[in-house]
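Of the protein chains in this complex, one is absent; all others appear in place.
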Amino acid sequence: MRRYVIRRVAQAVGVLWAAYTVVFLVLDYLPGDPVAAMAGQGDQTAVDPAQLDRLRARYGFDKPVLVQYLDYLGRAVRGDFGDSVATGRPVTGMLAAAVPQTLQVTVAGMALAVLFGGGLAVLATYTRRRWLRSLLLSLPPLGVSVPVFWTGLLLVELFSFRLHVFPAFGDDGPRGLVLPAVALAILPGAMIAQVLAKSLLDTLDEPYAQTARAKGAGRARVHLRHALRNAALPALTVAGVLVGQLMANSVVIETVFSRNGVGRLTASAVTAQDIPVVQGVVVFAALVFVLVNLAVDLVYPLLDPRIAGAAAR
Amino acid sequence: MSRTLNKEPTAEPAVLRAADPPEAAPPGRAAPGLGRFLLRRPGLVLAALVAAAVVLAAFWPDLFTSRDPLTGVPAQRFSAPGGAHWFGTDELGRDVFARMVHGAALSMRATLIAVALAFVGGGLVGLVAGFVGGRVEGVLMRAVDVVLSIPALFLSLALVTALGYGTVKVAVAVGVASVATFARVMRAEVLKVRQAVYVEAARSCGARWYTVLARHVLPNAAGPVVVLATLDFGTAILAVSSLSFLGYGAPPPAPEWGTVIAGGRNYLANAWWLTVLPGAVIAATVLAANRIARALDGEWARRR
Partner (left out) sequence: MTPTPQRRPALAVPALTALALALGACGSGDGGAASGAPVAGGTLTFAVGSDAGCVDPQQVGSNDTIYSTRQLVDSLTDQDPATGKIVPWLATSFEVNKAATEFTFHLRPGVTFSDGSPLTAQVVKDNFDAVPKLGARAVLSTQYLAGYAGTDVVDEHTARVRFKQPNAQFLQASSTFSLGLVSSASTRRTPEQRCTQGVAGSGPFTLASYVPNQAITLAKRKGYGWGSSLWKKTGEAYLDRLVFKIVPESGVRTGSLQSGQVDAIGSVGRADEAALKGAGVRLLSRANPGLVFNVGLNNSRPLFRDPNVRRAILAAIDRRQIADTVFPTGTRPATSVLAHTTPGYADLGTLLAADRARAAALLDGAGWKPGPDGIRAKDGAKLSFAVSWAPVAATNQPALELVQQQLKAVGVQVELKQIQVAQLTRLQQSGDYDALFGNLTRADPDILRGTFSTKGANTYKLAPSALDGLLDRQAATLDADERAGYVKQAQETLVRDAYVAPVVELQTELGVAKKVHDLDFEASSRVQLHDTWIG
C-alpha cells in the first residue's frame, strides 16, 4: 500500500511538471512572439523595437529557450509565476486573492450538485412509477446539454431582474453565492445523477441486494443502506472530472456574475494576452485537477476492498 | 485502479448509457426495423429533425430566412419576438433569428474543425501508440496523460492566448484540447483488435504490417472512435460557444452563436429575447447531437 501511495504521488508530481512544460511550450514557444503580444496586438510587429528589447530582457526572452524554461520552472516550483504584464502585480498574489472567491462558489456548486444529482438518481431508481422515472432520467441529458453561460443569464434574468430575490452580481455575502452556485451545479449534478443512477441499477441487480430483499429487508433500506453505499464508489471516480468541469465553468460563470475569482482572472488575462497570468492560472488548474485525482486514487482503495487488494500487490 | 479516462464524461459512452430512458424495449426480442425503432423514440426523431435543421441552416441559410444577418433596420431595434421577427431584433434592428441561422455555418464549421482535429489527431496518436507499442507507446501515452491533466477549457484558453482570436483558432483550441481523449480510446481499441484471432492469423500468413493496419486494425478499431466523435459533437458545440461567448471568436458583426448571446447580455434587463432564444437554440442543438450520438452508440447497436 505504501509503495502504491508513493508511486501515485510521484506520478502526480511528474504529470504536473510535464503539464507545466506543455503550458510553457504553448504560451512561450508556440507561434508568434510573446513579447510582441505583450507589447501590443500580437500578430503585428510595428512596435517600437527598443521597447520590445526591454520587455524581452525583462522576461528573459533574450536567453536560449532551455535557459528560459529552466529559469521559469525553477521559479514556478517556488510558487513564483512572475508579474502580470497588464497590472504589474505578482501572478501568485493575484491568484491567491482570487482563489477564495472561486473556492466558495465551486464548493457550493459541488454541494448542490451532489445533493440534487444524488437525490435525483436515488429517487429515479427507487420509484416504481414509470413516468416519474423516465421524467427524472430525462433531466441529466438535458443538464449536460445547456450552455452554462445561458443558464447563468436565465437565472439572473429571472431571479435578479424579475423577482428581485438574489443579486445579479458581486461576491459579498451568501445571497450573492446562490445563483452562480446553482448555475455551476447543473452540469456536475447531471453527471453525478447519470453515473449514480447506472451504478445503483447495477447494484440492485447484484445477488447480495436480492438476497437482502429476500431476507425481508425493506425496499428503502436495501436501496439506501446497501445499494447506495456500493453505488457511490463508481461515482467517486468521476470526482476529478467534476472538479475539472467546475473549474472550467467557473470561468464562464464568474464572468456572467462579475465575480472576482480565478475564472474571471483567467478570462481577462486571455483578453489582455497577459501570458504570465494565463500560465499561472492554467498550471493552477492542472494542480487542482491532479490533486483531486490523486486524492481519489488514494482514497478509493480504502473504500473498495477489491481495489485495495489489487493495489497492495 | 479505475482512473478516469475521459475529461468529458458527456463523451463517455458508458456514462451516457446510464441515462438511457428505461422505456427501451427489453433485449432479446426479434430485431425490429428502423421504423419501429424510431417510432418508439419520438425524442430521437425530434433530435434528428433539429440536427437536420441546423445542418441545413449551416449550408443553405436562405431556406430559413431571407433577412440580412449583418444589416438591420435601426428604427426597428429591440422588437420583441413576434410574427415579423421570430426571435425579435437586437440593438441595431437586426433579426436575431436570421443571425442565428447564419451563425449556424460559423458555429458548425468551428465544431466540425474541432471534432475532426480531435478525431484525426487523437486517432493517429492512438493508432501509432497501440500499433507500434513499446517505447513509442510509453512516450505517447505519457504525453496523453499529461495533456489530460490540464482541464480542457484551460488548455483551450492557453491555446487561444497563443494563437489569437477567430472562429478557426477557437476551433483549433477546442480540438487540440480533446486530442488526448481520442488517443486513449483509439489505442485501447487498437490493442484489442491487434490481439484478435484474425489479426494474428493475417500476420502469421505473412501479411505486411501496413496491410494488417489498413485491412484489419483500422476498420475494426475505428468504430468506437467514430462513436466518440459523435459524442464529442455536443461537447465541442458547448466549448466553442463558451469561448465565443467570452469574446474569443470572430469579431463583430459575425453572428457566432456565443457572440450573439454575449452581445445580448448588454441588454439582459430589458430585452430578454436576445439571450434566452439564442441560448435555447444552442441547448437544443447540443441536446439533439447528444441524443443522436447515444442512439448510435448504444441503442441501435444493441438492437442489431
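Read from first to last, the chains carry the letters A and B; within each, the first residue is number 1.
One rule holds in what follows: a contact is a pair of C-beta atoms (placed from the backbone, for glycine too) under 8 Å apart; a residue touches a chain by one contact, two chains touch by 3 or more.
A quick note: this is a predicted structure, and the numbers were derived from the prediction, not measured.
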Of the residues A:T125, A:S145 or A:S160, which one touches the chain left out of the display?
A:S160
Touch as defined at the start, partner being the missing chain; which of B:L44, B:A58, B:L159 or B:L268 qualifies?
B:L268
One chain is left out of this view; which of A:A86, A:L123 or A:L287 touches it in the full complex?
A:A86
In the complete complex, which positions of subunit A touch the hidden chain?
39-41, 44, 46-48, 51, 86-89, 97, 156, 160-161, 164, 167-171, 258, 260, 264, 268, 271-272
Listed in rising order, the subunit B residues that touch the chain left out are 70-71, 74, 77-78, 91-93, 247, 251-253, 263, 265-271
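Criterion: only the chains that are shown with their structure count from here on.
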Round to the nearest whole Å and give the separation of the Cα centres of subunit A and subunit B.
21
Can you list the subunit A residues touching subunit B in their complex?
15-16, 18-19, 21-23, 26-27, 30-32, 37, 42-43, 130, 133-134, 137-138, 140-142, 144-150, 153-154, 156-157, 161, 191, 193-195, 197-199, 201, 234, 237-238, 240-241, 244-245, 247-249, 251-252, 255-256, 266-267, 269-271, 273, 275, 278-279, 281-282, 285-286, 289-290, 293, 296-297, 300-301, 307, 310-311
Can you name the residues of subunit B that touch subunit A in the complex?
1-4, 6-10, 14-23, 43, 142-143, 145-147, 149-155, 157-164, 234, 238, 241-242, 245-248, 258, 261, 265, 268-269, 272, 275-276, 279-280, 282-283, 286-287, 290-291, 294
